[in-house]
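Note that one protein chain is taken out, while the other chains of the complex remain in position.
Chain nomenclature is as follows: A, B and C, assigned in order of appearance, with residue numbering initiated at 1 for each chain independently.
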Amino acid sequence: MKRLLGVALGVLTAIGGFLDIGDLVTNAVVGSRFGMSLVWVVVVGVVGICVFAQMSGRVAAVSGRATFEIIRERLGPRTGAANLVASFLINLLTLTAEVGGVALALQLASSVEPRLWMPVAALAVWLVLWRVKFKIMENVTGLVGLCLVGFAVALFLLGPDWGDLLSGALHPTVPATEGHAVYWYYAIALFGAAMTPYEVFFFSSGAVEERWKVKDIAESRLNVLVGFPLGGLLSISIAACATVVLLPRHIEVSALSQIVLPVAQAGGKLLLAVVIVGIVAATFGAALETSLSSGYTLAQYLGWSWGKFRRPAQAARFHLTMIVTLLVGTGILMTGVDPVMVTEYSVVFSAVALPLTYIPILVVANDPEYMGEHVNGRVMNALGTVFLVVILLAALAAIPLMVVTGAGR
Amino acid sequence: MILSDLLDLPVQDPTGRRLGFCIDARLVLDAPAGAGPLAGARLHGLVVSPRTRTSFMGYERSGVRRPWPLGALLERRHAGTFLVLWEDVVGVERERILVAGNAVRYDARLRG
Amino acid sequence: MTRDERLPRPPTPAGRVLDARLHLLSRQVLDADDMPLTTVDDLELRSTDDGPDRAPAADGGITGARVYTVTALLSGAALATRVLGGRAPASRWLRIDWGRVSDVGTVVRIAGTGDDLDATWTERWVRDRIIRRIPGGDHDPQ
Partner (left out) sequence: MTRARGRRGRSLACLVCVTVLVGACAPPGRSSPEVVDDAVTEAIAAAATARLAMELFSSGDLPRETTRTTLAASLEDAHQAALDLGTLEVPGPQDSRTRDEALRAVADATSAIVTSRSAVSSTSDRTVDESTAALAEAIEQLDRVQDEVAP
């Protein structure tokens, strides 16, 4: 029975942990402007993150080396340093968006100025990083993040024309009011939101934190293969809610408050309260993960001791990096920059940075020196190579499209 | 000297003809052991790649050829990598490594 | 097979074979109880008749006639030279004597703890100056 509970907990945490401010905003924006015609990207992104997270989890469990150690060892210092700088800055951008997301969600419940919430949110993130055990932190934010199921409930309560939604998803067409360039720009943004690099840094470092052994790989595969797709379904329900309520009213999403209006219309104050709690938990969990990722990337690249399983005093520079990154992120937010805009840029730059971490992991997953007989199978390599092409195309097209469309206007 | 003095330097024979670039140094643990448990690591030879300046993920020597597109691409870039024994090295200067004219070129692939 | 097929097999030496860049450089250095210390950024090689101050033997320079062995792993300043090129002054290298190395696998392991190594002074500085000053700095999270 205990093992069953453990497995269930793992899956539920994966669902709750899958969504962050990037998924919330990008899916709502896409739903409010393109309806269901970009849902196929979420499916591709979810399959991609399943392949990537599962591979990096296996590499960490078998070789005991987390992502950025592998990047340093296989790419050498020069390419590794460029990779580190790009990944670190984009992770900082995502961290800023997540802390901003927490503040915006709290503003929804209290209409207090978000800039008052931001330092409070950052301090709370740091306190959890400093004191709370890794497993507890993961489980609580994951389970409470499950409140986002409220979006799926809202979709049912809205009683939409399911046939219409389904045909919109299965026959994607570019709406008349939007250009092709903007369509593909948001396809890349949605792909970047589903396959955020920090999820992989966190996932593989978590495998080392929790001292996974080869036998844990099967359980992690279950969490990923069940939890992430269900998380993907939640993303699609966010887009569907926006399609049903916001699209007909020409409401193009630019603020977090607009995203939750369909939930209020469907289930009133109670369902809205549940969803707001879910948003706070999901963005808070993601803020924890991105802060940890900033520590993981730097410490693993420079060979410092790292990890929450160690006392802070035994991983001093790791903890100092997280404190400094949180302060910088909060500083950026206090300048009054709109967290939703920061989020939109962070997901696109995530798509740009993906190859930097994907390629080394794909190479090492085939290297017997690291993996012994747990090297990639033929199927995993085929999937891995397909996504290598998809990821490279997305990364190359992201910046030109961002410039041509003026970041999706 | 430090290893960086050797790595990425062009390798030439006495006539000045370039044989390639030194992308790695092969060590053998057979020198007399110092204080620690491991034997001393003796500089045994230099791994030279005729075309590329730097090794990429050690592909050319580890016999790993998967995933297919990456493996094939890297293999072509590193074809013809060879090993030169250290005693055949005539001299190491700031800008190049001089190798004896009659130095034998060995297969650089590791047994793995 | 590729053109490598024609090259003769090298004489197989007695000891274990390690390629410096492939197996040593950028590898993680752990101490006896798995505490990460630093990374191997460069190697120091000296021949038996090199002078004590690490300069190559005065007369013939570096040649194949001399037997060179690895005397130390280098980290810290050596990283800058490998990324930016150029050459750091000898004094700024953080040395770990080859004698301290107990095993080389996917990680390099040294005997004993790393506290006495000068390669870990920044970790100790941050620990004593900052982290220990924050309440709870020493609490055991597990």
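Assorted remarks:
Note that a contact is a pair of C-beta atoms (placed from the backbone, for glycine too) under 8 Å apart; a residue touches a chain by one contact, two chains touch by 3 or more.
It should be emphasised that the depicted structure is a prediction, and the values quoted were computed from it without experimental measurement.
The missing chain, though absent from the display, is touched by one residue of A:3, A:171, A:269 or A:378; that residue is A:269.
Taking the complete complex into account, A:258 is the one of A:13, A:258 or A:346 that touches the chain left out. With the whole complex as reference, residues 107-111, 245, 249-252, 254-255, 257-258, 260-261, 264-265, 268-269, 272, 399-400, 403-406, 409 of chain A touch the missing chain.
Rule of thumb we're sticking to: only the chains that are shown with their structure count from here on.
If each chain is reduced to the centroid of its CA atoms, chain A and chain C end up 37 Å from each other.
Distance between chain A and chain B, defined via averaged C-alpha coordinates, is recorded as 42 Å. Residue positions of chain A touching 2 or more other chains, listed in rising order: 76, 369.
Shared contact sites, meaning residues of chain B that touch two or more other chains, fall at 58, 62.
Across the interface of their complex, chain C is touched by residues 63-65, 69, 72-73, 76-78, 80-81, 130-131, 133-134, 299, 302-306, 308-314, 316-317, 319-320, 369-370 of chain A.
Those residues of chain B whose C-beta lies close enough to touch chain A in the complex are 54, 57-58, 62, 64, 66-71, 112.
Chain A makes touch with chain B in their complex at residues 74-76, 359-360, 362-363, 366-369, 375-376, 381, 384-385, 388.
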